[in-house]
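Everything below concerns the one structure shown next.
What you see is the complex with one protein chain gone and the rest in place.
Letters are used for the chains, namely A and B, taken in the order the chains are written, and counting of residues starts over at 1 for each.
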Amino acid sequence: MALETISDGRGTTVTPPRTPVVPRRRRRAWGVTAAVSAIAAVLNLPLFFALLTSFKSDADIARSALRVPDTLTLEHYANAMGQAGYDFPRYFLNSTLISIGTVVTILVICVPGAYAMGRLGLGRGHLLKGIAALRLIPVIFFAVPFFLLFSRTGLYDTIPGMVTANTFISLPLGTLLVMSAIREVPHEIEEAAKLDGCSDYRIVARIVLPLLAPTLAAVAVLVFITAWSDYLFAVILTSSEATPVTVGAANFVTSTGIRWGDISATTVLSVLPPLVFALFAQRYLVRGLSAGAIKG
Amino acid sequence: MSQLVRPNRASRSRWVLGAPLLIFLAAVVLFPLGYGLFVAGQDRSLLNPDPSWIGLDNIAAVVQDSSFWRAVRFTVIYTVVVTSVELILGFLLALLFNRRFPGKRLLLSLTILPVMIAPALMGIMFRLLLNQDIGLVPSVLSVFGWEISLFGTDAVVPMLLLLDVLQWTPFAFLLFYAGMQSVPDELYEAASIDGSGYWRSALAITVPLLLPVAVVTAFLRGVDAFRTFDVVYVLTGGGPGDYTTNVSIYIYKAFSSGNFGIAAAASVVVCLILLPVVPVVVRRLADPARS
Partner (left out) sequence: MSKRSRAVSAALITGVLVAACGGGDSDSASDGTVKMVLWPGPEGEAMQQVVDEYNTGQGQTDGVRVDMTLLSRSDTFSKQATLMSQSSSEFDVYFTASYLIAQHAPYLEPLDVDVSDYFPVVTESLTVEDTTYALPLDVSNHFLIYRTDLIDSLLDDESAHDVYGDLAEQLIGQRMTPKHPDEWDWDDMIVAAAYFTQSHNPDSPTRYGTALQARNLLFNTMIWNNVLWSEGGSWLDDGGAPALSSDAGRRAVEVYRTIYDKGLTSPDSSQAEFPETQAALTSGSAAFAIQWSAAYAELDDPEQSPETAGRIGIAPVPGPEHRTHVHALAVGINKDSDRKDAAAAWLEYLATDEAMSAYAAAGAIPSNPSILEAHADQNPIFPYIADHLDEYGYSPPALPRTYDIYVALADTLSAAWVGQGDVDAALAAADDAIAQLVDAG
């Protein structure tokens, strides 16, 4: 048994069954599913408890967590959708627009920019160092300067303003990740394309871009999430028109305590848009695209 | 643009392709950076509406403040621990995912779900989850007879480390997993023909190929861990005393007290402390054919 496990290139740590009823490989695969499910369950414990709390009445929340609730309520969801007097539909819309806008802007800036730096020698490494160093500065350093810049340019409390601010936040992440992926693209492909008379632009659009798909998907997901999660810049740079969900949710943290039910419901709702986006982006996160592109 | 030495067509396309990046840097980054540095050299605070230039005095005040260095010390330990644990766990999790199994798509999304919760909200959710009276974790533990305090003075630091690992391992996982997708299948097949086990071949093949990804992930995660704010602030406020005060909390406290000059100067010092890691990372990303 042990020898067989080793000989199988895709073996897992799951102990092989004594009497294989189903083909071993499939059983193994289910073993992986079980292991991954367990890990996912642990990782999502906070969200799971938020989900439970979001349906409990205030009275039940205020008592032991293991007590079976007297009633279930949708009141907290109503509050998280605007019943509490805060314009949550708008906050959700703002967050979505800001996040999508940021993803688009980051890709538009970083993909050609990283190619220019990685392959065409733009900035000779110093530019990349500068961009990476931006990440090192605590975000709060930029709060007052951005406030000043945005107030003067009319970007304060606007969606384009928040897109700009979040692009700034995600620029080092986007650039570095795209750079690392471009580094992996074999030179031979580009050389061959150049011999065929392809321009640099065409190489980026037709050859590099498809090869980068999994990384770009990961970048898109992370940038979306980062923009979605931004709180500090949003507090400083918005006041009412462009307020995102994170700042809206802070309304449930009050001077007389935290509205656990309302903020739990908001948390649950607030993971849905990034989740949908991740599910959408996930299809680019698959193996084979790169291999296929190389062959073609 | 024709003044470039090499009459390479790359000389023009590099500027065209780099244009969005350069324009953004010029329009959005230069001013805030410059203005921030200017503030770092001013005695600007809420109590002082007419600030004047005091040069390096703020930097000196920060560097001489022993509580700043205690914050740096805590932050460095925190960063090293969580980054290494998250990198290792994230890599192993990516290896586990790097095969076909039922429910993979759904589980992939579920696994990265914690990253989707804004840290500001995550801190509050942790606070609820771990609340001794109404939280789930202490209730479940006490059913098993474990009356342990999660926020007691001995437990609070390990607790914070654990929570960081819980939220951010998926980040490392996602980047490693995406990186593994560009390792051609053929390499694995070749390895398994040789008779090496999956984990061994996976390590032998992926580790060298994923080194750049690992370096970038370590950098991104490390820097973010260094700047961790929301979860720690929401859970401990930096206390008891300054036991869990990290550099972000130090800076935030200066900022929210209206001491803008000190906050900006402390940010500059933090940046200077971290600066040596940049060349290490950038070197890894440099084009091997050109260097």
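Worth pointing out:
As a convention for this text, a residue touches a chain if its C-beta (ideal position, glycine included) is under 8 Å from a C-beta of that chain, and two chains touch if they have at least 3 such contacts.
Keep in mind that what you see is a predicted model, and the values were worked out from it rather than measured.
Judged over the whole assembly, touch between the missing chain and the shown ones holds for A, B.
From the options A:35, A:51, A:93 or A:108, the residue with contact to the unseen chain in the full assembly is A:108. Within the complete assembly, A:252 is the residue of A:88, A:141, A:228 or A:252 that touches the hidden chain. Not every partner is drawn; the one left out touches chain A at residues 57-59, 62-64, 85-86, 101, 104-105, 108-109, 112, 143-144, 147-148, 151, 153-156, 158-161, 163-164, 167, 199, 201-202, 205, 235-236, 239-241, 247, 250-258, 260. As for the chain not pictured, it touches chain B at residues 16-17, 19-20, 23-24, 27-28, 44, 46-47, 49, 67, 127, 131-134, 149-153, 156, 235-243, 245, 252-253, 255-260.
Throughout what follows, only the chains that are shown with their structure count from here on.
Averaging Cα coordinates per chain places chain A and chain B 14 Å apart.
Chain contact summary for the complex, chain B toward chain A: residues 9-10, 13-22, 24-25, 28-29, 31-33, 35-36, 39, 93, 96-97, 99-105, 107-122, 124-129, 133-140, 143, 166, 169-171, 174-175, 177-186, 188-189, 191-192, 195-199, 201, 209, 212-213, 215-216, 219-220, 223, 227, 229-230, 247-248, 251-252, 255, 260, 263-264, 266-268, 270-271, 274-275, 278-279, 281-282, 284-290.
For chain A in complex with chain B, the residues that touch the partner chain are 5-13, 29-30, 32-33, 35-37, 39-40, 42-47, 49-50, 52-53, 61-66, 108-110, 112-113, 115-123, 125, 128-146, 148-149, 164, 167-168, 171-173, 175-177, 179-181, 183-184, 187, 199-201, 204, 211, 214-215, 217-218, 221-222, 225, 228-232, 245-246, 249-250, 253, 258, 260, 263-264, 266-267, 270-271, 274-275, 278-279, 282, 285-291, 294.
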